[in-house]
Structure formats: structure tokens, C-alpha cells
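Take a look at this one; I'll ask things after.
A single protein chain has been removed from this complex, and every other one stays in its place.
And now, chain A:
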Amino acid sequence: MARVLVGVKRVIDYAVKIRVKPDKSGVVTDGVKHGLNPFDEIAIEEAVRMKEKKIASEVIAVSCGLQQAQESLRTALAMGVDRGIHVEVPQAQYDTLQPLHVSKILAKVAQDEKVDVIIVGKQAIDDDSNQTAQMTAALLQWPQATFASEVKVEGNEVVVKREIDGGLETIKVKLPAVISADLRLNEPRYATLPNIMKAKKKPIKKITPSDLGVDVSPRMQIVNVEDPPTRQAGSVVPDVDSLLAKLKEKGHI
């Protein structure tokens, strides 16, 4: 049976309207509602389903970040993950922590824990990078199945349906492999109260990047973070005729 590793990121809740800091160094995160990255919930759900189908023997969740990352790990544990690993990164390094660093951490943990499958979300909704799965696969020299909307494990291979620009594509990858979850892979479950209570007893191991021998020194410098240009307020038109007239005036129809 396969051992599965899932990547978990704590991000600002998807429904929050973010604010840029006045000094343009980043966005305001203090006192802002955070949650599990929605794509990671899907990754966790898929891993837990593998366990329920007896394809996976153990599911381990890893999160890299501040102390608060443990909240996200607890959510993963409440969804059915067996144990957590928190790779603690202090604020000073967290601000410039990149998918490359996270990938190196995931790759090292995957080797140490002897996992066969890594599942992560296709992108984090804060930095919108869409890189971690691909980079982790590269570092391990494993095949990758990105933007998965259907995953079928068949012995030592995984058949994955992928969401691509023109439609869907099916590929087959040999295990061990890295999979990134797209939105339509599954519908994540809600953690029930008894499971949330049980999750409190599940173990979370705390380590640092240096324990793993991973260098997290910055690969980029933030020049600034700004608000996007705002659109001029528009007008409400009374009926279809006026809408069509306006569009005609602008030369659209």
C-alpha cells in the first residue's frame, strides 16, 4: 500500500477582501481571517479517500510556515490525515519563502518518510504561483500529474485526467509520483466535531528547514506591493435598448 504525503498551506481566507499595507511591503495579514488553501483541501480529501479505498496505508500532512500553520495541520488531521509535520519558518524568512524552498522541503520529507505519492493543490490562492508540485517532482526526478480532475491508482501506476486549456487530457504516471489537485477533483468533506476532537490527539512533529538541510535564503526581493488600478464607476442602464445603444456607441456591436 502506498504512503501519501499532502502539502498544506495556511492562506488568507478566499472570501476576504485583502488590503495592501500603506508602506507597500505586502498585504495586511494581522487579524485577518485565515484558512486552509482551498486547493489543499481537495488534495487532502483525495489522500484520505485513497486511505478509505485501502490504496494508502498512511497519510501525512506537511505545512511550512509560522506557528499558526499548525491550525491548518489540525484541520487536515480532522479530515482524516494520520499525522502532521510542521516545518517552522520564522516571519523574517516566511515573507520571502518561495515554492522552490517548499518543494525542497517536501522532497526531503518525502524521502525521509519513504512516501510513494505526493498530492498538493494546483496553486495557493495567495501567491498564485502554481509551481510547487512541478518543482517537487523535478527535485525528486519523479513524474508529475498536474491539474488533476480524476485520479485512478492501478497497481504501480496512476491514471490521471488533467484539466488543460482546450479540454481534458489523460496521462499515466509511474509511482512514485507527484499530483496537483484541480478544483473538480472532488468535493472536500467537512470536519465533524468528533473528528476535530480526535485530531487534537494526533501527533504533529515540529522541525525546521535546517533540520532537513534546506536553505531558505531569499531568491527574490520584494520591490513593492501595490493596489491594482481601480476601474471608473460605471452606470446602470434602464433597458436592453439603452444597453445596446451604449455598446454601439463604443463600437462593440
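To be clear about the criterion, a contact is a pair of C-beta atoms (placed from the backbone, for glycine too) under 8 Å apart; a residue touches a chain by one contact, two chains touch by 3 or more; residues count from 1.
Methods note: contacts and distances are computed from a predicted model.
The subunit not displayed here is recorded in UniProt as "Electron transfer flavoprotein subunit alpha", chosen from "Light-independent protochlorophyllide reductase subunit B", "Exosome complex component RRP41-like", "tRNA methyltransferase 10 homolog C" or "Electron transfer flavoprotein subunit alpha". Considering the whole complex, the residue from A:V159, A:A191 or A:I207 that touches the absent chain is A:V159. The chain not shown here touches chain A at positions 12, 14-15, 17-18, 20, 27, 39, 98-100, 103, 122-123, 125-132, 134-139, 141-147, 149, 159, 162-174, 177, 182-184, 218-228, 231-237, 239-241, 243-244, 246-247, 250, 252-253.
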